[in-house]
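Partial view: only certain chains, each at its native spot in the assembly.
Lettered A and B in written order, each chain numbered from 1.
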Amino acid sequence: MIKAGIIGATGYAGGELVRLLKAHKDVEIKWYGSKSYVNQNYADVYHNMFEVVKDECLDDNMKELAERVDVIFTATPQGFCASMMNDEILSKVKIVDLSADYRIKDVAVYEKWYGIEHKSPQYIEEAVYGLCEINRQDVKNARLVANPGCYTTCSILTAYPLVKEGLIDTDTLIIDAKSGTSGAGRSAKVANLYCEVNENIKAYNVAGHRHTPEIEEQLGYAAGKEIMLNFTPHLVPMNRGILVTEYAKLKLVKKADGSSGLPSYEEIKAVYDRYYGKEKFVRVLEKGVYPETKWVEGSNYVDVNFVIDERTGRIIMMGALDNLVKGAAGQAVQNMNLMFGVKESEGLELIPMFP
Amino acid sequence: MIKAGIIGATGYAGGELVRLLKAHKDVEIKWYGSKSYVNQNYADVYHNMFEVVKDECLDDNMKELAERVDVIFTATPQGFCASMMNDEILSKVKIVDLSADYRIKDVAVYEKWYGIEHKSPQYIEEAVYGLCEINRQDVKNARLVANPGCYTTCSILTAYPLVKEGLIDTDTLIIDAKSGTSGAGRSAKVANLYCEVNENIKAYNVAGHRHTPEIEEQLGYAAGKEIMLNFTPHLVPMNRGILVTEYAKLKLVKKADGSSGLPSYEEIKAVYDRYYGKEKFVRVLEKGVYPETKWVEGSNYVDVNFVIDERTGRIIMMGALDNLVKGAAGQAVQNMNLMFGVKESEGLELIPMFP
């Protein structure tokens, strides 16, 4: 059995980790860390866990925790994990960090977008960006995995094959993203009250959302060059789910008759299938079926599809995932499975719940 | 492996059965019956099932189906199952009927409340009312199980221990029930459109809902006498979940000092614990914690609790379940497990999803 500890177990992502790990046949949760609820029953914080979890919440003593478990999940605010990290901890346990602390390789970019000093930049180089479908081999050997952001996972996987294959002009890439409200976390703010979110949609952090540089960095690796794009998040009145709608100019390709033109539906579809045909958690939908967040709710799937607009020469790519599963806890478990040599889909063969 | 067939697999309850049975380690679904979608891919009807279910929908030929499977689930409109039933079918397969056809022992009552003729009343006697926590032993030996209604399951289990123990005056019992919209099914009606249900709550079928006689019959068995009560369903803008709030006068009990008075919280709590302490799927909540539908969503749990109002001498009992799981498909699987000697909770150890 893999002994697991969670720091930040009472946030929404932490709660989802508990849900997934409790049902994982190879894992035992040994530590429910929650600064705000120390010594309270975990099930008093999340009543869905009544009779399922009988433990109390513990503090966030990472040093002690490292003695007791094989893997630590940090579902904590930015800066926490970086401030705790040291050689001793890394020598004893594997870490899956759900915060942004080790996602961005350039510490200056991190510090600019997050507005805080990075307390342990020496580990950034080692940290593996845990987007399993892309960095699977590296994750397997990692001690420290930076679990990708929710928007990021969806944004990258939706465009990745076409960026990698050089089929779109990355200078024209625009990502319009829509998220359910659990992405905003469980802290008590007026802006997240039911009556403020319900029957409403808005953009936020326009041209300034912190997931932007993360998406740019990762798609930049795929493109083999720097990318600068627009990313606009929107808040949608639903609990879970992210949908991204991405726009880019298709590059012209050489056709059979020697002329040049837009790639066909079949050509683009073949590229997606080549990348994702064997991926369990990425579903390339059939022609004309567009991703909907409800179809992936509660599961680790990302659904993707695309439409070519012959009129404008653009491709519209769409992707959907559950922000708490593939966008957070599910991907963290997927990373853990890889790190421990367990079957990658163990504990993640969840069928989306409908309705 | 238990071979299972579902008739009515494309309704919401049918879809939930597929979700549960696909994850059940001892079951293989052999027949996705759906009159409306014959020869269409099941996953085209429910895209959440893309790459999970690869079969096409078949018709509702129960005779042929009986040759091929060990158990048939009928998630069909009232009257269908009764019209198909015969000795041959019953001799070959076990049946879990999710419709109301065999729930009510008095055929005249059935015909009055449902307004249709019962086509095979000769099997009503044999049919076991599949409320597992109450009729567990009978279910184990049944060929034909009448799976209880969603409102009914919640209403009965919430009051059952107190009715059975004679602690409340059943003449004063009032059940005010609130349901999510999936209970209304997937048929295209103006009244169930998003804009009609959203931001709205209403009572419906007041003093005339068909689950009333079912509740009365079952609680009547517990009371050892006929019961007549008020049951009022309400439509709530949410997908899943039923909450019942039940009111009744407590009977006075003899106190230690010889006087008579209301039973105490501890006395009532002890009764609930006696009935449900060992029941996996009924959770008697802690003092002051009231059932919420969200805390059971996606799971087979029923959460119950109560408050004694010293001022009025009434007890307010509350219960919550997921209408598609414990209120339909989950209970059907629980019945199947009992009928086939499988562990009762197999495939049903689902942790409620929050948020």
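Convention: a residue touches a chain if its C-beta (ideal position, glycine included) is under 8 Å from a C-beta of that chain, and two chains touch if they have at least 3 such contacts.
Keep in mind that this is a model prediction, so the values were computed, not measured.
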- Item | Complete-assembly copy number [criterion: all chains share one sequence; 2 shown] | 4
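Simple rule for what comes next: only the chains that are shown with their structure count from here on.
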- When the CA atoms of chain A are placed over those of chain B, what is the turn angle between 0 and 180 degrees, to the nearest 5? 180
- Message: Between chain A and chain B, what distance separates the C-alpha centroids? Give it in angstrom.
- Response: 37
- Residue numbers on chain B that touch chain A, as the complex places them: 12, 15, 19, 22-23, 46-52, 182, 199, 239-240, 283, 285-286, 289, 292, 294-299, 303, 349, 351-355
